[in-house]
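For this view, one protein chain was removed and the others were kept in their places.
The block that comes next holds chain A.
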Amino acid sequence: MSDVILQSIVKRYDQTVAVDHVSLSISQGDLVALLGPSGCGKTTTLRMIGGFVDVTEGKVLVGGRDVTALPPARRNMGFGFQNYALFPHMTVAQNVAFGLEMRRVSKAETAARVGQALDRVKLAHLAERLPKQLSGGQQQRVALARALVIEPDVLLLDEPLSNLDAQLRQEMKIEIRELQRSLGITTIFVTHDQDEALSVADRVVVMRQGRIEQDGTPDEVFETPRSHFVAEFMGVTNLLKGQREGDAHFRVASGELITVPPEARGAIGGMAFALRPERIEVAEHSGAAAVNSLEAEIENATYRGHVIDYRVRTPSGLTLVARRPAPALGGPKALGAGNKVRVSWASDAGVLVPL
């Protein structure tokens, strides 16, 4: 178990730069998510840490040891593949035993450790099965047991949940989290799913075009995105472009002047006000105008079960999406398209981000 340090690592293919000077310091026992859309360099970064992709520039240090030039076999890392990559011709027990066999662990000890590893993932009863006889979730557990039984310094997981259905994904999320906590193993996992990153990781590293866009705890990244890109990726659907005016105001491109939190960062250049749809109130009657309240008309209402999404449009042409709880869950009465409404939000409901 060790800390992992990436010192300005670069991966260049002929013309393209897949990973562009990424530096990251991960403390021992942390669970870090590399999050981003496909092609952002997250998987390449993970594969460079694992040793499957050569590092063009920079260094990878694990527990203070420079592993940049070491082949995967000598890094002592557990790697979980997106498709699990179980050996199809070996039983579950043989799969899990493989790493120990390579380490020339004695037969008796191997048997004991394989049993223990399978117990940990609750699969001891399937030890003699072949991978193809297992469900996706079971295969994932075997892959985890196989990666962990060698007591690796670091656990690397490439999109560990992407091949599972929604319910199983929820279970595996919790299982991976608990396994990681109980073993205290430094873990880096790659995902394109913000929800997955936020709910599993201690720390979320958002990547874009081979660079780190933002790096912070899940709540930091979710609540105070530092860029337009991160805000959008975190599900902020309302990104109002405009200019800062004074300390506490923001002039939206369509003309409205809104109040923004004074501590909102960055005052130079084009900005956007990132406002979550959940923070926008929708009221039917056009009552007294408070701070940040606009007259609008509902263009479209989408029922989504637990919530209703309203797309509203102001007379000036500004479009916003507001998300209100469904009436059945204690939310306000549902409104239909064409209703005149007043939308409003608290002055600290959003953040300013650079474009």
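Operating definition for what follows: a residue touches a chain if its C-beta (ideal position, glycine included) is under 8 Å from a C-beta of that chain, and two chains touch if they have at least 3 such contacts; residues count from 1.
Note that contacts and distances are computed from a predicted model.
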| item | value |
| --- | --- |
| Missing subunit (named according to UniProt) among the choices "Sarcosine oxidase subunit delta", "ABC transporter permease", "Zinc transport system ATP-binding protein" or "Phosphoribosylformylglycinamidine synthase subunit PurQ" | "ABC transporter permease" |
| Selected from A:Phe79, A:Phe273 or A:Trp345 as touching the chain missing from the view | A:Phe79 |
| Contacting the left-out chain in the complete assembly, out of A:Arg12, A:Arg65, A:His89 or A:Lys241 | A:His89 |
| Touching residue (missing chain; options A:Arg103, A:Lys241 or A:His306) | A:Arg103 |
| Positions on chain A contacted by the hidden chain, ascending | 50-52, 71-79, 81-83, 85-89, 98-99, 102-103, 146-147, 150 |
